[in-house]
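Missing here is one protein chain; the remaining ones are kept as they sit in the complex.
Letters are used for the chains, namely A and B, taken in the order the chains are written, and counting of residues starts over at 1 for each.
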Amino acid sequence: MELKFELNGKKIATVVEADSLLLDVLRSLGCASVKRGCESSNCGLCTVFVDDKPVLSCSVLAARVEGRRVTTLEGLQDEAADFGAFIADQGAEQCGFCNPGLMMNAIAMFRENPHPTEEEILSYLSGNLCRCSGYEGQLRGIQSYLAFKDAQKGGA
Amino acid sequence: MLTIRQYVRAESLEQAYELNQKKTNLILGGMHWMKMTTRNVDTAIDLSGLGLDTIVETDQAFEIGCMVTLRQLEQHPALNTFTNHAVAHAVKDIVGVQFRNTATVGGSIFGRYGFSDVLTVFLALNTKVVCHHAGELSLEEYAQMPADRDILVKLVVDKQPKPVAYQAMRHARTDFPILTCAVSCVDGVWQAAVGARPHKAALVQDQEGILSQGVNQESAQKFGEYVSQKLNFGSNMRGSAQYRRQICGVLVQRATMAASEVK
Partner (left out) sequence: MRHVNQPVRKKDAMALLTGKPVYTGDLYDPKALVVKVLHSPHANAMIENIDTSIAMKVPGIEAIFTYKDVPQKRFTMAGQTYPEPSPYDRLLLDRHVRFHGDAVAVVAGENVKAVDRALKLIKVTYQVLPAVLDFRTAKDNPVLVHPEDNWVAHCPVGADNHRNLCAHEETGHGDIEAVLADCDVVLERTYHTKANSQAMMETFRTYTYMDTYGRLNVLSSTQIVFHARRIIAHALDIPKSKVRVTKPRIGGGFGAKQSCVTEIFPALVTWKTGKPAYLVYSRQESQTAGSPRHEMEITVRIGAMKDGRIRGFDMYTLSNTGAYGEHGPTTVGLSGHKSIPLYNRNQEAYRFTYDVVYTNVQAAGAYRGYGATQGLFAVESIVNELASELKMDPVKLREMNLVAEGQVLPAYYYEPCNACALDRCLKETAQRMGWDEKYPCRDMGNGKVRSVGVAMAMQGSSISHVDIGGATIKLNDDGFYALTIGAADMGTGCDTILAQMAAEVMECDVDNIVVYGADTDASPYDSGSYASSTTYLTGRAVEEACQKLRESIQKIGAVLLKCDVEDTEFDGKEVRCVSDPQRTVSLADVATASMVNNEFETQFTSTTSSPVSPPPYMVGMVEVEIDKATGAIEIINYEATVDCGTVINPNLARVQTEGGIAQGIGMALYEDITYDERGAIRENSFMQYKIPTRQDVGRIHVEFEPSYEPTGPFGAKSIGEIVINTPSPAIAHAVYNATGVWHRELPITPEKILLGEKYYEKSSV
């Protein structure tokens, strides 16, 4: 079936199967940042935005994004570099495989709640699993990024 | 593995209903659980375009469309004020924000899953279910019916004040619950919905008036024991029947105390 949607600001017209999953379609369109870590909606690696809401692309039928806006990390490179630098400064990226999903959901969190408490951070990102870092370094990176953002605003 | 031959975005409930009469067709919810099943679907019917993704607050009730996501439930201010945040509490540990952004209340309720936090909390809220064909019926009744070919259109939670509180037990956060429990008081009668036993949630009312002389730790504990004796429990990977029965009393007691403190 034909599918038209907007991907990272570009109009896309492509052909998919009725049961194609958004994850596979996005990867076939070159969005390699979208990873599959499980088949059971548990790991958060495949997080993308549909109309600005973070969703698990492994569980979304591609057909369902007809006419909608889809964003992957490929479309958020500046934000990813901006925020990612703070994770890198902790060494918390480690193997990196969970990073794109974490970056996407963290960016969603920053947009929804620019001043999350520690508890809110842990809760919002609890669907993003990481097996390397023990999460502490990610938390430090997020908190120092938020502090940096605040300082920037204060100074402006 | 799930295969789907054809995808249809329904243009009306009637069209969706007609399509859904065929056994090899099905209605899509959030697709998280359906995706895990092995079946060959002929036509997958999407209700996304029918405006069923809103929570409408009227003078009498909250009307919750079947395509409302768990995240919408969690974030709806009025619904959560009304339920003392029991609804948000019930869904907040379900996998993650991304999951809850697409998992639908209709999918949760229609699936009548044993592990359902959603079914548990809505049972305690004396929720009504509106189906396209069968019309209105109580959630308690609906939950006991086998899955049929009707379409669950919306849930209706009447606004008659009812103190309610939610409790669940999990191994790791975001895991399936070992036990779920919601306690409420409707028309002066206390009741507890207990799910993940691992059987689906069922409602037990305080028919012996254990709490009629007032709720305190002692009476709440007795009510907890009463509920845990009234229900059947089973064993699975997450816990034994014995353990579930034991913590059932505790969770019911705690939820009862919490609900009794609602102003």
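In the analysis below, contacts are C-beta pairs under 8 Å (C-beta built on N, C-alpha and C of every residue); 3 or more make two chains touch, one makes a residue touch a chain.
As the structure is a computational prediction, the values presented were derived from the model and not from experiment.
S.K.: So which of A:Leu56, A:Val70 or A:Ala92 would be touching the chain we can't see?
M.R.: Touches the omitted chain: A:Ala92.
S.K.: Just name the one of B:Gln75, B:Ser138 or B:Gln246 that touches the chain not displayed here.
M.R.: B:Gln246
S.K.: Which candidate, B:Met1, B:Ala78 or B:Leu137, sits in contact with the chain we can't see?
M.R.: Reading the full complex, the residue touching the unseen chain is B:Met1.
S.K.: If the hidden chain were put back, which residues of chain B would touch it?
M.R.: 1, 3, 36, 169, 171-176, 178, 237, 239-240, 242-243, 246-247, 250-251
S.K.: Please identify, in ascending order, the residues of chain A that touch the omitted chain?
M.R.: 28, 32-35, 37-43, 45, 72-74, 77, 80-81, 84-85, 87-100, 103, 122-123, 125-139
Everything below uses one rule, namely that only the chains that are shown with their structure count from here on.
S.K.: Where the centres are mean C-alpha positions, what is the separation of chain A from chain B, in Å?
M.R.: Computed value for the inter-centroid distance: 29 Å.
S.K.: Of all residues in chain A, which touch chain B in the complex?
M.R.: Those residues of chain A that touch chain B are 1, 17-19, 21, 39-42, 44, 47, 53-56, 58-61, 63-64, 66, 105, 108-109, 123-128.
S.K.: Looking at the complex, which residues from chain B come into contact with chain A?
M.R.: Its residues touching chain A are 2-7, 9, 28, 30-32, 35-36, 41, 44, 46, 48, 71, 92-93, 95-99, 101-102, 173-174.
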